[in-house]
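Accompanying notes for the structure given below.
A protein chain is absent from this complex, but the other protein chains hold their places.
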């Protein structure tokens, strides 16, 4: 189904917020992300990476202006990783206020990959795969057309580029219609609701722990050269 | 010294080109990169990430227009990783010609980290560290003011964020003046020219092998939904 | 409360979708809008008008690429009116596909203002006013801190500029901190859940009728000068 | 004729300036506006809405920098309404100086529509219509090719969208070649120089009164939350 | 006075148009130009160079779309020279239609400098100088406050940089408040209406001749490498 990444990351974030209570303030998930590489598959609504970067910069700026100094961007979509990092790395160079704050970016499946792999066949999270389909079976089973799942080999998968999990040593840039005929990757047929529940709980626990620890990290003042020079 | 990343990646690329002969065409290194996070340290000349992305898109477009279909962007600077990826992921969404070609991006120290670590103390490449200083001692020893090397603890380094090597599970965005007083990271005092020579050879061999294999990778046609719809 | 405009327009849209069934496809509400004029009031997360215009253009383009030709943008936030109109008026000039489709933009309180006024004291919808507070009392009463409502005169309200309802003959551009001390406008103390329910039903019926009629509007071919000239 | 909107608004502005004497400083009309929706009709020279917004922001900034605090943008072209509003609403969010000033935007036919309708058949101003043609007959009759006037029904005109006058409840975005075969709207055959003179006088009087009153409007300080926080 | 450059170039252009009759179509002068280097002097209304370039590109595109293939941009303001050239050089690289047309840019005082110097003391046109003041005395003497003319040495004028006329071998970039205390350059006290009339006539004749000859220049097809490759 479309909207999978929003459903997953929202479930994780809302569970973590519930556990953390007043120690955290959760913004609603921003469903409009950068998915132009999926646009050949009908139903995609997306912005280009450079536009997504601008959106994230603006969101971060508003929260910083409101006085917050420890922000965690919890991401659940592969296509948002680079443009979100682009946004935040640019922001700290442009704004003292941003550089003076903690701007954290994480993608849920990278928080603790070894743990998440327990009980799974596939080596890691791909797209519409064993992991993601398990989560949807746990969260919104009515959306999963299990009988229509099609698997197929990836068009590219070699020693340098791993398109079905972690471990790539070089990056290849292709729209998904060149890599997969069905739009799925990995092994969605192996998905079960049970696996999804276990995964959801593990990730949520990591997010909770990360937020709790982030609250204790030291303030980072400028220890390098004085930078009273105006930047541009 | 400044210009280290250019010296290193140029040495690797030129050695690989010599070995590959007519099988590859090498462009000169583009020394102007995205280093605004170092700008507090004098001597930095840089462009912001979003501007670097535009430069890379333009370079890629020119090469694609000239008819090339297998491009390898060999990167040697941490600050260029995200904006180069931003550029290429956006480009394939905007241009059929780009999506129809191989646009590879790699950062030399990520090609084979386990191998590069042999004989090194530090776990991986940081900045002005054991690895980088060794390479400079091998390539341009007159530039390394070895007696002025200062080491010091990183201001942030924990279970989630590794600022002295690989293994981070979340990304933190800070200018370098918040992380290091001297501008160096890792253990530059452990550097030797011998380590540098070994590293240079290992990386060069990986680049050579990657280029040779890239020449054999299959063409990737569109196997997903027909995309005769104009994109934007 | 923050998030009011999202709550209201989502309630209207979801009720209309339920009534319309398969005749319409509803996208989730895009909560990130253009509210920089409220940014002095804590809790605002916003993008500038020019960025919002780009977001809307991108969303529209994706839907048009998927083959849809009758799009209704149902808006529930005053700050989005101009940038959404900017986006769509620019889009039809840049894209034949967009000009060939119906791109409708409406703001719910402008669909039938005379009807919505029935039973209300205030002449029209302002901000955090009788109308909006009534809707929240009907939809999410737990969010309305009724005992903390403060009213006060608007700093500007004259024969040319109506800041508490419709009828302005000139536009004045000011952040809200110059117009209202409390952030509210109009007469929120007059709000009741009953008024909100009536309003919700009236607006929903108008949206339903508009969508039904839009489905019947004639296709509009080019009847003016031939425009085979490429546009820019 | 082309250039109609410039001729009309200049006539109004110059007459008002003459009456107001030293109380107002008039800039020459900026004839380059946003008319890309007319570009299919030969003779149009235009900028896209987003570019027009930038032009207006820059003009406003220069005047604000020179120390003026009460600016009236008198508009005479439908296509400029949204991008001028976009410009000014963005400007006050980016600049304290702009937010501290009066930035007024009005379109002449919206200043007092009931009065302007007196003696006219059509309900309001459209494009190349009874109103506009009457003004040209009064101001530059040699430009009006009266014998070549063609009228015709609008391609879209219904209960929601009024393309020949005021009263639309939803906005539709189409280039003019989809709406009118001749380029005219409304009832230009009903135009007379006499109607034009009456209209010109009525609008001019309204502009004079608006400028006189604007000079008396109260300064608007910040009465909402303190906003010493830097904005972006 | 302000508006001098517009007055001068309009006088030249209108006289040339009158002489050329149907052989040329003249657009009204675009008074909004790039004068930010004068902005410290009150009364300046301007756009930055990059914005001016966008305006010129848009104007050129509209005229090209209307089918014209021989365009002359007659410039009368020093600050517009570079951004207009930037616009047109970029445009021909982006658009085949533009590359297929004649896009000419000239600045009136560069058409025939030796001739224009006859009878003048100063070596060439600077700013508010003998030449410009003479033209204003010829065209709009009531605007020239002759008794208030102040001359003074330029702050920089040497073998490499000529700030009071032609002949610079390097370019220096400074706002005018660093170069001149009064805002004038050169020798405005030497201006006479007689000199202005002679200059006006000489320039007009050159413009007429240029337009007549341009009409006869050969069409320039692509004689270099085939360029069916799409450009970006």
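Note that the chains take the letters A, B, C, D and E in the order they are written out, and that residue 1 is the start of every chain.
By our rule, a contact is a pair of C-beta atoms (placed from the backbone, for glycine too) under 8 Å apart; a residue touches a chain by one contact, two chains touch by 3 or more.
Nothing here was measured: the structure is a model prediction, and the numbers come from that model.
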Chain not shown: contacting residue from B:19, B:47 or B:154: B:47
Options E:30, E:88, E:122 or E:144, residue touching the unrepresented chain: E:88
Positions on subunit B contacted by the hidden chain, ascending: 3, 6, 27-28, 30-32, 39, 42-48, 51, 54-55, 58-59, 62-63, 65-67
Residue ranges of subunit E at the interface with the undisplayed chain: 36-37, 39-42, 48-50, 53, 72, 79, 82-83, 85-86, 88-94, 98-99, 102-106, 110-112, 155-156, 158-160, 169-183, 210, 213, 217-218, 220-227, 231
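Rule of thumb we're sticking to: only the chains that are shown with their structure count from here on.
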Maximum centroid distance from subunit E, chain identifier (CA atoms): A
Farthest-lying chain, centroid of Cα atoms versus that of subunit B: D
Between subunit B and subunit C, centroid-to-centroid distance (C-alpha), Å: 47
Between subunit A and subunit B, centroid-to-centroid distance (C-alpha), Å: 23
Sequence positions of subunit C contacting 2 or more other chains: 39, 42, 48, 58, 65-67, 229, 231
